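Here the structure is laid out as structure tokens; the discussion comes afterwards.
Here the complex is missing a single protein chain, while all its other protein chains stay put.
Our next item is subunit A:
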């Protein structure tokens, strides 16, 4: 056979075919996992398909600005978690993580109460991808103050 491939090229074709099949299988598996492998539901998932009250679910989203309130007992906080489309009110009793602040991400384990409030058993803080020195943030605040001082009437 004069048209036969060199063994080296035969092996190359075989390996490439095997890789294509493998990547196809992996993409199928990932497609199948797209709803299941997520670590938490976002508020719009809860709004569109509310889990039955009492079923354990995990909720993740952003703590809305100005929504954190400490209740009268001093250890229970209530806040609102949103994802830009829907919001869910959350209640949690216990110590909050250091990074739990308004405008930051949060992941809560818990269940939906009958009144639509999410009662959390545990709270995890989610960090975003931005890293910024504290000094720089202070600097911009100081600069902002300086600008305010300069622009206000003497």
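The rule we apply is simple: a residue touches a chain if its C-beta (ideal position, glycine included) is under 8 Å from a C-beta of that chain, and two chains touch if they have at least 3 such contacts; residues count from 1.
Just so it is clear, contacts and distances are computed from a predicted model.
**Student:** If you look up the hidden chain in UniProt, what protein name do you find among "Sarcosine oxidase subunit alpha family protein", "Sugar ABC transporter permease", "TldD protein" or "Heme exporter protein C"?
**Tutor:** "Heme exporter protein C"
**Student:** Return the single residue from A:38, A:69 or A:93 that touches the missing chain.
**Tutor:** From the options A:38, A:69 or A:93, the contact with the absent chain belongs to A:38.
**Student:** Quick one: which of A:32, A:50, A:97 or A:116 touches the chain that's been left out?
**Tutor:** Result: among the candidates, A:97 touches the missing chain.
**Student:** Residue-wise, where is subunit A in contact with the chain that is not depicted?
**Tutor:** Against the left-out chain, subunit A lists 8, 11-12, 15, 18-19, 22-23, 26, 30, 33-34, 37-42, 60, 97-99, 101, 104-105, 107, 122-137.
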